[in-house]
Structure formats: C-alpha cells, structure tokens
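The structure appears below as structure tokens.
In this view, the complex is presented without one of its protein chains, the others remaining in place.
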Amino acid sequence: MKKTVDVALPVGPMHPCWKEPVRLKCEMKGEHVLACEVELGYAKKGIERIMRGRPWQEVMFLAERICGICTVIHNYVFIETVEEISEITVPERAEYLRVIVNELDRIQSHLLANFSYCYTIEHETLGMYLLSIRETALDQLELITGARITCAYMIPGGVRFDLSGEDAITLQEGLSAIETETMRYRGMFETGPMIGLRSKGVGILTTEDAKIVGAVGPTGRASNVPFDVRSGHPVYQRLGFEPVVYDTCDNWGRIMARFDEVLQSCALIRTCLLKMKPGSIRGGGAIKGGEAVHSGEAPRGELRYYLKTDEHGRVIDISIRTPSIPNIEASGHYMIPGVSSAADVTSSFISCDPCVSCCER
Amino acid sequence: MSLLQKIKNTVRSRSIHVCYVNTGSCNGCDIEILACLGPRYDLEQYGIYVHNNPREADVLLVTGPICQQWDDKLKSIWDKMPEPKVAVAIGNCPISGCLYDREGSYVNPPASKYIPIAAEIPGCPPCPREIIGAILSLAPEIFRDYEEKNK
Partner (left out) sequence: MTYSILLYLKEVLRPESIRLFFCAKTAPLILPKHFRNFPETTGRECTNCLACMMICPSDTAIEVLKIKGEWTPVIHKGHCVRCGFCVEACPENVLDCGRVLDLQRRDRISFYSEFFITIDPTLCKRCGNCSVACPVNKEIDPTLAGSGTPVSDEVIMKIIDGEMRVIHPEKCTGCSTCELTCANNAIRVARVVQAMQVPEELT
C-alpha cells in the first residue's frame, strides 16, 4: 500500500553539521516529521576481520583507530580484556595514571560533542568558546603521553611512561582553567533564552523507550536511566564515583549531563593526583590463551569487547559492541519522529552524540 | 605574464573556499581540521573559509581510506567542482590506507586512483600546526598561473 506524504527529505551523507557520512531519510507532512530511516554503510572498513591472527602490539593500534574521538577507551578496554585472560595484575600507580588519561579524553570528547550541538542550533560563539578550552585539555594529554589523539599509552601490565612532578603541577593548573571556564559556559547554556527555546522539549526520549532500545551514556542518563559501567570498576569505586542523572528527557538534559560530567572528571583527576604514591609503572606478565568479555564506559556509553586468543596471544576471534549502535537507533527512530520543525532534525540527531565510524567498524 | 594573470594570482592565493569529504575515516583527521578552525589556530584569518558545498569550492580536502561506497561518488563530487580546482589529501589514509590496507578489508586506497591529488600531508593524524604550516606554504603556489599551465 503506497503511503502519500508531503515531502521526503534526504539529509546527508555530506552535510555541514556532520563530520561523518550518514544519510537520514525523513518523511514529512508540512514541517512535522512523521518517520525517519537511517542509512549507514559509508564508513565500513572491516576492522574486526583484519585483527584476526595478530598479536596484541598490532591489534592495540587497530582498536585505537576504530574511532578518533574516543581512542583512549578502546585502548583501555582491549588491554583490560587481555589482562583478564592472562591474569596479569597492574601496579597501583599505573592504575591511577590510566584513570587520569581516560578522564582527560572524556573531557575533550564531551566538549567536542557540545560544540557540535551548539553549531547545529547556530550558536557559533558558544561553540568556539568550548573549542578553545578543549585545547587546554589536549595540551595536558600531549604532555603526559606525547600525542594529542591516538595516544597508545596503555600496554598489558601497566602504562608506557611515568608522570613527573613538574608535569603534575602543569596538569593541576590546566584543570583549574578548565573548571572555571566550564562553569561559566554551563551557566550560559542553562539560562540562555534562545538556547532554551530551541532545546527544551525537543527530541523527547521517554524513560520506557530508553529502556526498550537500550540507550546508554549521557543519552540514557538524561532520560532517568541511572546506568554507568564505572560504578562497578574497582579503581573508580575507590575514588567514590556517582553517576550524573537528569530527568528532562530532551536535548537540553543531554547537553547539561555532559557539562556536569566534565566537572566530575576534573574532580576525579584531582583525587587521583592526591592518592598516587611513587612506585613501578609496568608489572610484566606473559600473555596466555583463553576468552573473556569485558566492558568499560566510553564518553558515549558502554563499550564491550569479546576476545578469544590462542596460546601465544594471537587473536582468534574478536567482537566489539560500541555505544553508538543503540544510540543512533534511539535517535533515528524515537527522537526525530515527532519534532515539529525540519531544522530540529539535525540538532536532535547530534544531541545523542553519534559516532558513525564506531557504529560501522 | 599579463596584468590580468597577476591580479588573478594575488586574489586566488588570499581567498580560498574549501570543501571536505570524509570517505570513511576514523574521524581523527577531521577532528584536527576542526581544531584548526578553533580560536587558537585560527584558519579563517588567512582567508580560508571551510564550508561543505562542492559547487562553490576551490580546494577539496580528502580524508579516509576510500571505502567501497565511495569508489564512484568521489569522482562525481570532483566533477561538480568548477575550475580552477585542486585536491589535497590529509592524513595517512588517502596516501596508503594506513593500518587498514590488509587482505580481507573493504578499502581501496590510494585516493590518487580516482582523482588527481596535488599535495599530501602525512601523519596519523597530523597536528593542526602541521596542517596550517602545509596550507600556508601551498596557498601562493597552488593556483599560480593556472590558466597557462592547463592550456
């Protein structure tokens, strides 16, 4: 049976607001959006197939390059899975250094996601402010690891390099700058009248829908689903971690959840620097064969790795579930149908922070 | 060299419109291009304006190993651009496929198989300082005497 609609509007694959190729086919009646279909497939490389038969020192770099925005967490979860198979313990100083680098990566990813959103609702000034404070976070990453993105910092048994006293003082100063500026921008976002008009009540994802589709990360936590993988991680439990939850279920709630997580990450890094004691950073340990499933909290949600290795540590089978898979489905099928204006299609899609190259490896 | 050609050379080196195409990259290079547009490494002060419309662009930036879907679409985007035009490859992926070019993957590097590439910036990903340094040294040379070279 043929459906008659007013307009069928294809958005993408090349669009000024998106950095990745994805196509949204929207069916509209006037300015209301009735339904939406997400078409992927422009970024498929077959990374899991290339990883077969390779040892950890080559798979680590392939895992990092699944996504260029959340590189550190892919490295972290892969190495933790290898350590779980081989029963390697990590020294305490290396655990705290790993958490510091992970949280710095989370800060820069959330600031980038908020910049993307401000760009779609045409608040370029606020977006540029966020980009300039993001550079301070990347400077600290460059000081500790040597590279801004694709750091390759974690290896089985510990980390690659140590943090000296002068670098720790520079890190503290950088954190103070990030904290004061983020508080100011959070206040601007919270009380700005134009931002409120375009974000509050737009792109609703109810709590029941979020549980049905399995939305994770700030997308799910802004719909009152209090699930965060870091609550079950032993190092984060020592640091006293509580997830950030909002219950407004719209675009505004998601962006505010990300701002609050940036401030929470700064506090976690300061606690780590206080608790760190001098010690060794690499524990050594031989790689064994076996299989394991491990998950971690990426900036976009829960990331899960299934890994099976042979007796010398080469990969036999690997399967990765990235957080963008349920988030893009939640955005395309639940948030976008129902918006009352064609201009809100892009802003609703970007507010769930999609990472298409994570979604199709 | 006539006066008209001199005027064209000066104007074309100081006002460049850029369109970028992501052919399936990991987004590392795109994030570094975005960092170039931020207030710290300001690219717009040199007259370079980045938007996403091939019909109004002079320079095409290509990132990503060319995935299967982009075999024919990259050439059609290149044909839509009006003369004078030039393509620049950013990152390791359009040069050689970086780590993705192994047997069993779905990529077809290099990008020079599909469109003529005039310049390359290696790195995985290249730093914004390297990108801006390369663009500033290319800007006066890229369109110099374009009509006479392509007669």
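Just so it is clear, A and B label the chains in written order, and each chain counts residues from 1 on its own.
Throughout what follows, a residue touches a chain if its C-beta (ideal position, glycine included) is under 8 Å from a C-beta of that chain, and two chains touch if they have at least 3 such contacts.
This one's a predicted model, so the numbers in the text were calculated from it and none came from an experiment.
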**Prompt:** Which one touches the absent chain: B:Val18, B:Val88, B:Cys124 or B:Ala139?
**Reply:** B:Cys124
**Prompt:** For the full complex, which residue in A:Leu9, A:Leu34, A:Ile155 or A:Ala343 touches the chain that was left out?
**Reply:** A:Ile155
**Asked** Of A:Ala177, A:Met194 or A:Val293, which residue touches the hidden chain?
**Response** A:Met194
**Listed residues A:Val11, A:Met28, A:Ile287 or A:Val339, member touching the removed chain** = A:Ile287
**Request:** Could you please point out the subunit A residues that touch the chain left off the display?
**Result:** 55-58, 60-62, 142-143, 146-147, 150, 152, 155-158, 160-162, 164, 188, 191-194, 280-282, 284-287, 312-314
**Asked** Taking the full complex into account, what residues of subunit B touch the chain not shown?
**Response** 40-42, 45, 92, 95-96, 98-99, 102, 120, 122-124, 127, 129-130, 132-133
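The definition used in the following text is that only the chains that are shown with their structure count from here on.
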**Item:** Residues of subunit A defined as touching subunit B within the complex
**Value:** 14-16, 19-21, 41-47, 49-50, 61-62, 65-69, 71, 112, 128-129, 131-132, 134-135, 138, 148-150, 355, 357
**Prompt:** Which of the residues in subunit B end up touching subunit A in this complex?
**Reply:** 21-32, 34-35, 37-40, 51-52, 64-65, 67-70, 77, 98-100, 102, 104-107, 124-125, 127
